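For this depiction, one protein chain was excluded, whereas all remaining protein chains were kept in their positions.
The first chain written gets the first letter, and so on, giving A, B and C; residue counts start at 1 in each chain.
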Amino acid sequence: MTTEVKLVFFAKAREIVGKNHIIIEVNSTISYKDLLKTVVDRFALGDIEKSIILCVNEEYCSASDTLHLSKGDEIAIIPPLSGG
Amino acid sequence: MTTEVKLVFFAKAREIVGKNHIIIEVNSTISYKDLLKTVVDRFALGDIEKSIILCVNEEYCSASDTLHLSKGDEIAIIPPLSGG
Amino acid sequence: MEFLKLTYDKLSVEAISDLVANPTCGAISIFIGTTRDSFEGKTVVNLEYEVYETMAIKSLKAICSEIRNQWPNVCNIAIYHRLGVVPVKEASIVIAISSPHRGDAMSAVQWCIDNVKKSVPIWKKEIYTDETESWKENKE
Partner (left out) sequence: MEFLKLTYDKLSVEAISDLVANPTCGAISIFIGTTRDSFEGKTVVNLEYEVYETMAIKSLKAICSEIRNQWPNVCNIAIYHRLGVVPVKEASIVIAISSPHRGDAMSAVQWCIDNVKKSVPIWKKEIYTDETESWKENKE
């Protein structure tokens, strides 16, 4: 089963993708690693793959998570932070 | 041998004495303790005697000092600090 | 009270300090992060901040809750972060915390800036005179 989620890109990721956000269809049950791979492959984010963290609905995920996604969930591609 | 020094009073000490400063004559070589006793007795500072520190020419003295005073030296009567 | 703001306007240290002042509090501790004019020998001409706004506000609220856990005597907390272009020497962040005695406010501010840098989704890009640019990464 697949579902439509919203990807949101920031900083370097946004510049590479050239967009702030995109709706894509992904498996609704998916491991963090597979989701990251899907996003990296599809949007040519290989250069920054190792420094990206994904957030689902504004919560940081960990690499060992299995995600259960629903339609409209917001997945953020978070490069290294540099606020402050 | 005696010499004329300037006593300067602050805070509670100034209020008790009722003056900012007074010239007095003291022994030019005098122990810290004797100088303190002289000042406390003469200006009725018994109530705050234990909390006072003396400064000579803007330097804190210690209770074990022997002071060598010259004419015009400034001796400050310093109650507990409360700046900041 | 808590005062959290992400804004494109210049930050006023005075206004933020006034926000947290309180007649029961004897101490206000403030941290100001200002933009620097150089990085590894390159001159910074321009500097821009970008934010994931909804999540940033959520993280700032979480930081405030944790401050109240760790320093129950803290009175008011203000965290203001500037966005967009920030000229060199101006403040990108102002954190102000008040407490009855100074120890709490000072430790809380220190913990706060460390954790803002660690967890709040905000990004800074530096643009140099040689027209190169670089997205920064917090290390400290």
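Following the convention adopted for this analysis, a residue touches a chain if its C-beta (ideal position, glycine included) is under 8 Å from a C-beta of that chain, and two chains touch if they have at least 3 such contacts.
Please read all numbers here as calculations on a predicted model, not as lab measurements.
**Q** Name every displayed chain that the left-out chain is in contact with.
**A** If we consider the entire complex, the absent chain touches B, C.
**Q** With the missing chain put back, one of C:27, C:57, C:85 or C:127 would touch it. Which one?
**A** C:27
**Q** Going by the touch rule given at the top, which residues of chain B touch the chain that is not shown?
**A** Per the touch rule, chain B residues meeting the hidden chain are 8, 10-12, 14, 51, 55, 58, 60, 76, 78-84.
**Q** Taking the full complex into account, what residues of chain C touch the chain not shown?
**A** Here the touching residues of chain C are 12-14, 17, 21-38, 88-89, 98, 100-103, 106, 109-110, 113, 140.
The rule is short, and it goes like this: only the chains that are shown with their structure count from here on.
**Q** Just curious, how far off is chain C from chain B if you go by their C-alpha centres, in Å?
**A** Using C-alpha averages as centres, the distance is 48 Å.
**Q** Give the residues of chain B touching no fewer than two other chains, as numbers and ranges.
**A** If we look for residues of chain B contacting two or more partner chains, we find none.
**Q** Residue numbers in chain C touching 2 or more other chains?
**A** none
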